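Reading through the structure tokens given below for one structure.
Every protein chain except one is present and positioned as in the full complex.
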Amino acid sequence: MSILQKIKNTVRSRSIHVSYVDVGSCNGCDIEVLACLAPRYDIEQYGIYVHNNPREADVLLVIGSVTPQWVDKLRDIWDKIPEPKVAVAIGNCPISGCVYARRGTLTSPPVEKYIPIAAQVPGCPPRPTEILNAILSVAPLIFKDYEEKQP
Amino acid sequence: MKKTVDVSVPLGPMHPCWKEPVRLKCETAGERVLKTELELGYMKKGIERIMRGRPWQEVMFLAERVCGICSVVHNMVFIETMEEISDIPVPPRAAYLRVVVNELDRMASHLIANFSYCYTIEHETLAMYLLNTREIVLDNLERITGSRINTAYMIPGGVRFDLLPEDAAAMLADLVKVEDEMKRYVRIFETGPLIALRSKGIGFMSREEAIRSHTVGPTARASGVEDSDLRLRHPTYQALDFKQITRTEGDNFARIMVRFQEVFQSIDLIRKCVETLPDGPIRGGGLCKAGEASYAGEAPRGELTYTIKTDEYGRVVDIAIRTPSIMNIEACAHTMIKGATSIADVTSTFISSDPCVACNER
Partner (left out) sequence: MRSIVYYVREFLRPEWIRKFFSVKTAPLETPSYFKGYPTRTEKECTGCFTCMMICPAPGAIAVLRKKDEWEPEVYPGHCIRCGLCVEACPEGVLSSGRILDVTRRDRTAFASWYHLDVDDNLCMRCGNCCVSCPVNRQIDPQLAGTGTSASDEVIMRIEGGRVRILHMEKCTGCTTCETQCPNRAIRVARMVEGVQLGEAEA
């Protein structure tokens, strides 16, 4: 492993930028992601920064079952995120559609149909600690030795 | 002299300040906003379509998931509509417990609204303080109901869990802590000169405009609309001697201060509830029957109306939900933001009206 790669690993492990996109949820998971910012959970002590800007993000948190408006736009957002990137599905909605996956619904879950999902956090809504653990466990797997893993 | 070019500034649907997707198109001349157009529809899930033909125990959870921030009040208004249709009496203890849980939820909702505002005007210290206070409130909600956000606490004819004496004692102890902290934060907010620069006189809406644009909730109360709180008409709140809070300034500062004052009022209401909590059962039973009713309750954002028609087995045949945010967002776009002297004020004014897009579009 080159020294450059080692430096990259160290830097990446301490600065993970998170962006979240709400593609049609009930808001519950939204505010649980916001609650991670609270001093009690303090997401920034692990070097995770929540901006809502896909162009500088490493981790995309997808919240909600996909509404018709987001079907094409979600892919656009995913393409705008620079490599290396990872998407995490927060809550039941992106996994199964939660209570909306019924006859007559307008949503079209799961979100895996549109973008690749690396990790799922089930729960309606999940606790902030569960969200934190998911981001912390999935981020190093993707970002460590990213250049060496490339074919 | 330079020519001023008219530019249409789009804000959203994904914007760092906004938690949910909504799009504002601002027509500007220089920094001055001339006209704002609102584009909704990013969150339409068709909840009312899913609700049709389902019994209350399924619709209750769908109603809760209309909005995750004020989930308790959606649950409460839906259940009270069903009770009105089928004449189910509520035991007095259950009615008081509903008020306790509803007020805890209102506190959490107001705190997150004020957090968003402080975060938008980049006063991160106060924002984080408020968010941490919200965690204490949510702890109490969790202790009573067992979950933080979507609580599923109320059922027709009562509530699901009782309030234990040791939980009530812990809650009262926490409320003292919350009240002390909130007093300090309100002082920071009231006296901070930088906050005043971003809030006082910005996003003004007069009383006449507020009435004409049908605003509800804290947004209307900040503009001085009297008798706009539906808790005044709720029998349990009447027994608790509820008084409405009204301010007359009508700007961003007033809207945030109304929410702060309502947090203190909620603390008082919860204390009164716990003091006068009657003994007795928490569930009365009662089956849902056929009928049709319209019922309104006060959500943290304003008036919330459910119109429900049921069949003889208690299934929902037709349902219409009228949520408060739609009027507030429209009023915000057409009266408050119009004439703003800076693009930077657009986001903070929009957040100050506490928009809830998930409520709007369902």
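The chains carry the letters A and B, assigned in the order they are written, with residues numbered from 1 in each.
Please note the rule applied: a contact is a pair of C-beta atoms (placed from the backbone, for glycine too) under 8 Å apart; a residue touches a chain by one contact, two chains touch by 3 or more.
Just so it is clear, the structure is predicted and the values come from calculations on it, not from any experiment.
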{"item": "Absent-chain contact - pick from B:I188, B:A239 or B:L277", "value": "B:I188"}
{"item": "Which residue of B:P10, B:P55, B:P165 or B:G339 touches the chain not shown here", "value": "B:P55"}
{"item": "Touching residues on chain A - with respect to the absent chain", "value": "39-42, 45, 92, 95-99, 101-103, 120, 122-124, 127, 129, 132"}
{"item": "Residues of chain B (touch criterion as defined above) contacting the omitted chain", "value": "53, 55-58, 60-62, 125, 139, 142-143, 146-147, 150, 152, 155-158, 160-162, 188, 191-194, 280-288, 313-315"}
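By our rule, only the chains that are shown with their structure count from here on.
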{"item": "Residue ranges of chain A in contact with chain B within the complex", "value": "21-32, 34-35, 37-40, 51-54, 64-65, 67-70, 73, 77, 98-100, 102-107, 124-125, 127"}
{"item": "Chain A partner contacts - residues on chain B that touch it in the complex", "value": "13-21, 41-47, 49-50, 52, 58, 61-62, 64-69, 71, 112, 115, 128, 131-132, 134-135, 138, 148-150, 356, 358"}
